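With one protein chain withheld, the remaining protein chains of the complex are depicted in position.
To keep things simple, chains are lettered A, B and C as they appear, and every chain counts its residues starting from 1.
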Amino acid sequence: MSRLKVLIANRGEIAVRVMRACRELGLGTVAVYSEADRTALHVRTADEAYLIGAGPASESYLRIDRLIDVAVRSGASLVHPGYGFLAENEDFAQACLDAGLIFVGPPPDAITRMGNKTAARHVAIAAGVPVVPGTEEPFPEELPDDALVAEAARIGYPLLVKAVAGGGGKGMRLVQSPQDLLPAIRTARSEAGSAFGERAVYLERRLARARHIEIQLLGDHYGTVVPFVERECSIQRRHQKVVEESPSLALTVETRRAMAACAAAVARTVGYTNAGTIEFLLDEKGKFYFLEMNTRLQVEHPVTEIVTGIDLVHWQLRIAMGERLTIDPERALAPVAHAIECRIYAEDPDQGFMPSPGLVRALNVPGGPGVRDDRGVAAGFTIPLFYDSLIAKLIVWSDTRPDAIARLSRVLDEYRVIGVRTTLPFFRWLVAQPEFAAGQFDTTYLDSMLAARKGQAFVDVTDGDADDAAMVAGLAAWFRAHQASAGAPTAPSAGHWQRAARLEALR
Amino acid sequence: MSRLKVLIANRGEIAVRVMRACRELGLGTVAVYSEADRTALHVRTADEAYLIGAGPASESYLRIDRLIDVAVRSGASLVHPGYGFLAENEDFAQACLDAGLIFVGPPPDAITRMGNKTAARHVAIAAGVPVVPGTEEPFPEELPDDALVAEAARIGYPLLVKAVAGGGGKGMRLVQSPQDLLPAIRTARSEAGSAFGERAVYLERRLARARHIEIQLLGDHYGTVVPFVERECSIQRRHQKVVEESPSLALTVETRRAMAACAAAVARTVGYTNAGTIEFLLDEKGKFYFLEMNTRLQVEHPVTEIVTGIDLVHWQLRIAMGERLTIDPERALAPVAHAIECRIYAEDPDQGFMPSPGLVRALNVPGGPGVRDDRGVAAGFTIPLFYDSLIAKLIVWSDTRPDAIARLSRVLDEYRVIGVRTTLPFFRWLVAQPEFAAGQFDTTYLDSMLAARKGQAFVDVTDGDADDAAMVAGLAAWFRAHQASAGAPTAPSAGHWQRAARLEALR
Amino acid sequence: MKFDVEVAGRERSITVERIGETGRFRIVLNGQAREVEASPIDLGLSMVFVADGRSLDAAATPGSGGDWLVQLPHLDVSVVVDGRRHVLGRQGVAGGPGQQRVTAPMPGRVLRVLVKPGDQVAHRQGLVVVEAMKMENELTAPKAGIVTEVAISQGISVEAGRLLVVIE
Partner (left out) sequence: MKFDVEVAGRERSITVERIGETGRFRIVLNGQAREVEASPIDLGLSMVFVADGRSLDAAATPGSGGDWLVQLPHLDVSVVVDGRRHVLGRQGVAGGPGQQRVTAPMPGRVLRVLVKPGDQVAHRQGLVVVEAMKMENELTAPKAGIVTEVAISQGISVEAGRLLVVIE
C-alpha cells in the first residue's frame, strides 16, 4: 500500500511547517513552486515538487487550475492550503472536493459564510455573540459617496474601513474624521482587489483602547468543537500582527471560558470543521465583541501549540482524514507556559519597515531552552519581491510572562540574519519598552509609539559602536587582503569574503 | 551597580547553555578558551573571553590556577563548571571558595564523598539505599594481581572495572571471564589516568539485562531537596550514553516515587546542594540499585527540563546566589510530555565511530514544533582534536513516546552537517529499530546490536542512490565549471564551491 | 596596513598589524592602540580585546564600492573602507542643496504616481506608491517644494536606488 500524499498549496514557513507535520504522521509531501522559488526551503523539504508558474502569485500560488492539476498528477489525496493565498477561498475548497481531494479545512459553505466579513457578523449575532457595531452589509462599488458618508456618520468616528474578503491588515484603513473617509475607502478597495481579487468593503466602529484577543478552535466531522486558551495579538503595526502571545494578561479565567464558549457557539452555528480562529476585541471594561473568523490555520498557531502541548497541524490532518477529536477540552483551556511569537520580516525598520528582499547569506538561529524556530528561508535563498517577506517566526516560552520576555531578549540578541535587513532591531527595541513588559497596550499602542519616534532609528550608533564597527571592517579588510595574496597564513574561512566580493561584482 | 558576572569554566555546548541561562537572569558571562577554541561558539556567545592556554585540556581547561586568575581579573562572582573537565573536582570547588568566588555546584566535601565511587557507595548504604554488589574500597595500584583475581571471583563474572573518579564511560571496562580481568584493569587505569588524573579503579557486578535509570535532583542551602521524574539512559555504546529519554517506559509510578525518595535520601545524607544526579540500575524484576552520583549538571539535563517545564540551569544559578528552592515537588515528578535526546558527535559511525574532527562548513539544524537545539558548534568552526567531539544535542518531544519517535525521525532527516562525518546516519538507523520503538532494551542492547552488524554500513548505497549521487556530483561539477568562466549566468551561490575547492588546495 | 574608514558619518583612520603568528593584532584607531585576538569565521569575525576580555562577534559583508555591512550583536552599520559610499544609497536624500532626489528604497512596481512636474508638494505629501511584497508603500516628500522631475511612470518595475522624483 502506498502512503497517502498531501499537496501543500503554499510556500514559505507555513509550507515547511505543514510538511513537518505530514512527515511525523507518515504522509508524503508534494510542494508547488513558482519560478521565484526554485531554491526555496519548502521545495527542498518536500518529497516532490512541481513548478506551477511565474513569480507573481496570480500566475502561480493563486492558480486553482494548476494546483488541482498537480494534486491529480502527483496522486495526492489531501490538499493543505496553509494561510494566505487560497486558504480562505471557497472556490478552491470546492475545486478540491470536485476533484475527489480532501481539503484540509472547513467545508466550502463555512468558508463562504465566515470568510465574508459581513455574513460572519450575521452568524455571530445568530449565535448570540456580541459584535462590534458596524455596517451589516458590504458596500457595492457603485454606491454614491454621500450614502457612504451617511453610513459612516451613523456608526461614528473613529472607524475602520475593512475589506469584506480581508485578512492580515490588507485592505484595512483607519479613518479618524469624515474628510478622510472617501480616500480611505478607495485605497482599501484597491489593496483588497490586489490582495484578494474582491473590492468590497464595509465599515466598523473603532473601539477605544481595545485589545485583540482570539480563540483558536478545532472541530471534527462528528460535531465535536474544542476551543483553546486565548491568544493576544494587540501588538500590531498598521493592523498587521507583529507579536502574539498566549495566554493574555488581560483576561480573567471567567472571561476566557465565556469567550471560548462564544467561539464554539459561532463555529457550531455554521457546522465548522477543522482549524479556525474567532477574533474578538476586548474593551477596557473587559467586555468582548466578535470581530471576525479566520477559516484556516493562523500564522500565530505555534503559541497555542506550546502552551497546550497540542499539535494543531497534526489535528488538522487527522480531522481531515476522518479521525475523531479526542482532545481533553480542559487541557486545551489550561496553559502550562507563557509563549510569545515575533514575526521576523525582511524589512528595514529604520526605513519605515520597507521590504528588504535579497540574498540571505547566512543565518544564526538561536537555540537552547524555550525556543522554536519556524522558518521558511535558508542561507543561500534570495527572498523574492512577490510575496510576504516573512523570514521566520521566532517563538519563545517560559513559565511566566516576565521569564518569557527575558528569554526573548536573550534570543533576539543571538539571532542574526546576514545579507538582508530584518525587523530584529525593532524587536530588540520593543522588548525593552516598559509598556510591553507591563502588558499595558492595546491595538493602537505600537502605531502610536512608532509615530512618536518620528522615524528615529531603533538603534543609536554610539562612539563605541562606531569604533567597534571600524575595527571590524579594518580587520575584515586586512583578512581579505591577506587572503588574496596566495599562501598567506590566514584562517581558511576568510575566503568567504573574497567569494562575496566576487559575487557582488557579478551582479 | 554593575551586574554580577559568571565565569563559565568550560567549552562547547554546555558553556553556551550556561551562558544562555545567565543572559536570561541578567548575569554577565565570562568565557575561557584554549588556543584551539579561538573561534568557538562559546567565545562568540560570551560578553568577555580570556585565553588560558594551549589546546590540550591539561594546559587550559584543567588549569585551576588560570581559571581562578581569570575569574578574579574579570571580576566574576560565580563560577559554573559545566560537566566534564573540573566539574567534579573538589580542589577546583575549594579553590573557588578560597578565592571568594561562588562555585555553582555542591560543597567540596560533597564532591569528595560522592565523586569517589567507592565512598559514594558507602553513603548510599548509610542512607538505606540498595547498591550494586561490588568492592567496597578502591584498589591501590600496588595490589598484587592474585588479590585482584580473588576479589573478582568473590563478586562474580561478568563484572565491570570502573574508575573511582570515572564518568562518561571513560576508564570503564566490561570483563566477561577471569582471563580478561588484568588487561581490562590496565586499560581502565590508563584511560582513567589520562581522563581524570587518577588511576584508582574498583569492581562491580554486571547486572543482567539492567536498565540505566537516573534521578535528577536540586537542593538549596535551606535543606530542601527536590527529586525529579526519571531519565532513562540505557542506550549506551561502550558505557557511553548515546540516547536519553524521560520518562522511562520501564518504571511504574510507584517505582518512580520510591527511586526519587532514595535519591533525595542520599543527597540529604551528604548535605548536597545545587544540581546532581543519582544513577540507578533497574533489573528485570523492577528492583533498583544505587550505581553512582554525578555531582554536577548532566549532558542529558534538557530532557528533564522539557518534561517538567523547569529550567535546571536557572535554578543552579539561583540556588548558588542563595535563593530558596520553590519548585512544587509534585510538578517535578509529573512529566507533561515525552522527550528524547540524541548526542550528535563528529564521529564516523561507518568507521567504528572514529572521531572525525575538522571544519564544519555548514549546518542545517531542524526546527518546527518539539525540537530543541543545544549546540556548541557553528559553521566555520574547526572541531579540534583535543576534546570530546560533541557537536550538538538534539532533543525532541511530543505527547507520547511513539509521537516523539516519529518526530525524531522527521528531525533526523532534516538535520545535516556539512564538512565532517557525524553520528546522524547511526541515529537514523537506530530510530528505525523495532526494539527501540518498543522500548525493549537494556544497557547491553546497543553494543550487542553493533557487534552483530560486524561493521556493516549504517546506510546501503542502492543503485538509485548511486545514480542520485552521480547526478548531484555531475551538476555540481557543471556549476563549478560555469562559475569559473566569468560572467556565466549561474546562480551566485555556486561560488561556494570555488571557494571550497581553493581552500582545499591551501591545506 | 592602514585604512581610511567612514562610519556613521565620521571619518577616521585605522592601522591593523598582525602580532606574531597566532591571530593577535594591534589596532590603532583615533590614536589609541588596542590588542585584539581576531579570527575570521564564515562571513564574520570573532574578536576578543586582550585588555579587558571583551568579546565581539560581528558579521562583515562586503558590498560593492569598498563598503562593508558590519553587523554587531545589537546593530547593523555601514562602513566605507578606502572608498566612497555609493551615491544611490538606501534613502533618497542625495542631490545638491535645495534639490531632493527621491529614490526607491526597495525594488518593486510603481502602482501609482501621485504628482507631475510643476506640482507644489507639502512636506510628507505622497509622491509615488510602490508595491513590493503585496504591500503598498507610499513614498512621501522629504520637504515641501516643487516637483521638477518625475523619472518613472505607472506600472514599471524599479530597482532599489532608482530615481523616482526630484523636488526643488
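Operating definition for what follows: contacts are C-beta pairs under 8 Å (C-beta built on N, C-alpha and C of every residue); 3 or more make two chains touch, one makes a residue touch a chain.
The structure presented is a predicted model; accordingly, all values stated were derived computationally and were not measured.
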item: Neighbouring displayed chains - absent chain, whole complex; value: A, B
item: Options B:Ala208, B:Ala261 or B:Ala476, residue touching the unrepresented chain; value: B:Ala476
item: Residue of B:Ala126, B:Met354 or B:Ala438 in touch with the missing chain, whole complex considered; value: B:Met354
item: For subunit A, the residues touching the chain missing from this view; value: 30-31, 35, 38-39, 43-51, 70, 73-74, 378-381
item: Those residues of subunit B which, in the complete complex, touch the missing chain; value: 57, 170, 187, 190-191, 194-195, 348, 351-352, 354-357, 361-362, 385-389, 413, 416, 418-419, 421, 425, 428, 459, 461, 465-481, 489-491, 493-494, 496-497, 500-501, 504-505, 507
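Throughout what follows, only the chains that are shown with their structure count from here on.
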item: Per Cα centroids, the chain farthest from subunit C; value: B
item: Whole-Å separation of chain centres (CA-atom averages), subunit A against subunit C; value: 29
item: Subunit A-subunit B separation of Cα centroids, rounded to whole Å; value: 38
item: Residue numbers of subunit A (touch at least two other chains); value: 362, 413, 491, 493, 496, 507
item: Where subunit C touches two or more other chains, by residue; value: 23, 39, 41-42
